[in-house]
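Questions regarding the structure given below will be posed in turn.
The chains shown are only part of the set, and none of them has been moved.
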Amino acid sequence: MSRKIGVIGIGHVGSTVAHYLVSGGFVDELVLIDKNKAKVVADALDLKEALPNLPYHPKIVVNDYDALKDADVIISSLGNTRVLSSKTSDRFAELPFVSAQVKLVAPKIKASGFNGVIVDISNPCDVITSMYQKLTGLPKNQVMGTGTLLDSARMKRTVGEALHVASSSVSGYNLGEHGNSQFTAWSTVVVLSHPISELVDKYHLDLDQLDQNAKNGGFTIFKGKGYTNYGVATAAVRLANVVMNDANTELPVSNYRKEYGVYLSYPAVIGKQGIVHQDQLNLSDDEKKKLQKSANFIKSKFEQVMNK
Amino acid sequence: MSRKIGVIGIGHVGSTVAHYLVSGGFVDELVLIDKNKAKVVADALDLKEALPNLPYHPKIVVNDYDALKDADVIISSLGNTRVLSSKTSDRFAELPFVSAQVKLVAPKIKASGFNGVIVDISNPCDVITSMYQKLTGLPKNQVMGTGTLLDSARMKRTVGEALHVASSSVSGYNLGEHGNSQFTAWSTVVVLSHPISELVDKYHLDLDQLDQNAKNGGFTIFKGKGYTNYGVATAAVRLANVVMNDANTELPVSNYRKEYGVYLSYPAVIGKQGIVHQDQLNLSDDEKKKLQKSANFIKSKFEQVMNK
């Protein structure tokens, strides 16, 4: 059957997701949704004008919620980075705008009969992912957020650069909120065939500094262009591909963890049904504390926004 | 050897080109150049944060003209669409800004020792492509513009939609200036195994209307988002790939035609050395006139800008 994906919110991130899906040949039918009709029509047309120079020919449909009924994946890239650029890069500045949007969008997804997997990019990621699950009524395993798949990529970039290896040759996870309380679980990071803790002396590594570099990366991008799109779009499309391929790949994403009672980022095995397996990490006491703190923060924000 | 590409001008189009090159695995070393340092650093970093979720690991270098010395291709995506969005979509509104930039950039390309192929996207495409050739001193075959590869794609889209076939199953060319004087050479268009003129009655086609639809497509995109990027970036990357692959593929691009004494779009065979073969079309008298008119227009604009 055709691979069908919906993208909701066609701003900087959503349009990049759409282009990557089309240019990579990852989709057979693409549904683009945005309340700014002129913008979404423009992006759809622009993508159609790419097709004669590509070896694929996906269908591209605009603003049709009904078409989501048999989609495999919906990627949410709702956002309003203007809120951020004016004052702050705290992702919670986007919460009022995005949560209001999700309250409008989620019921329409539900009404379409959609029964695939939602991959949320919209920030604050964990809270918005929770909202999507709650408001669509989809099983928790069918809703996830890109979460710290991006933060983990940032960590891998800095570790890779420090040790002159490809960032894809670094393994390990950032955990918790996709926001200021996320952290690198250094106990999980392996590179050059060693737990990174064993390499600190030999290669004069400063883990705190690496952590800071990873975080600064995000700020540098944000300050330089007012938004971030390539890293996070790549993460989201990877997740969509893993779902459609039913690959059972393990990745850190925002998923519902019962012991914390919230969505937060933690590695999980991902397949056709979304989250198909969850395991328990051997975290250090310090890492456990950080994660609990991150969970508490997400929980309080989620309650606030749902009670409004 | 590594495939090395420089992209000069990292705005909407240049960053899309860069992302497509990286996400498609089309490049081993990428040199990004822009006078807005914060922006180009941000895009480079954002792309690096995509790499841990990709199966490729290109090097990404920023603002280093020396690194262009052994590049295979330079893609110019200099532009200033703000000029356009305020008043008009006439590509010549960009000329003062872009030509001034090219006068700064081209000597630096020359000084780097670059001896590959320039693919110009910057508008007005034919004039700017001419400028690059003149100011870098590269042989004419090593400089080309995306030109009507995009307009041809627009024509293919509308013809394909009218006849319910993939736009890539439509062949034929738009010719002349990548601007208001370009036109579809309907005598070259073949679809459903027939010259399109033979299908007009059977399928109730209105060629003038199709032409208009193709042109309107560009305006709709421009009005909807203030710039166009996906179609033209796809065209430019296709050209870069054809050059690096030494594929000898025939495509309509802006290339120097001796009989007109200017760069304008006309099909040519493209390989490692850029334009490796030029042929003569059997155009109708009307098409010849249109092309001559388009050539005259480009010529006058080029002389104006070089004499400043």
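To keep things simple, chains are lettered A and B as they appear, and every chain counts its residues starting from 1.
Following the convention adopted for this analysis, a residue touches a chain if its C-beta (ideal position, glycine included) is under 8 Å from a C-beta of that chain, and two chains touch if they have at least 3 such contacts.
Since the model is a prediction, treat every value here as computed from it, not as a measurement.
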| item | value |
| --- | --- |
| Homomeric assembly size (copies in this file), of which only 2 appear in place | 4 |
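Here, only the chains that are shown with their structure count from here on.
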| item | value |
| --- | --- |
| Turn needed to bring chain A onto chain B - CA fit, degrees, nearest 5 | 180 |
| Distance from chain B to chain A - Cα centre to Cα centre, in angstrom | 33 |
| Chain B to chain A touching residues, read off their complex | 16, 19-20, 22-24, 38-43, 45-55, 57, 149-150, 152-154, 156-157, 160, 166-168, 170, 217, 220-225, 228-231, 233-235, 238 |
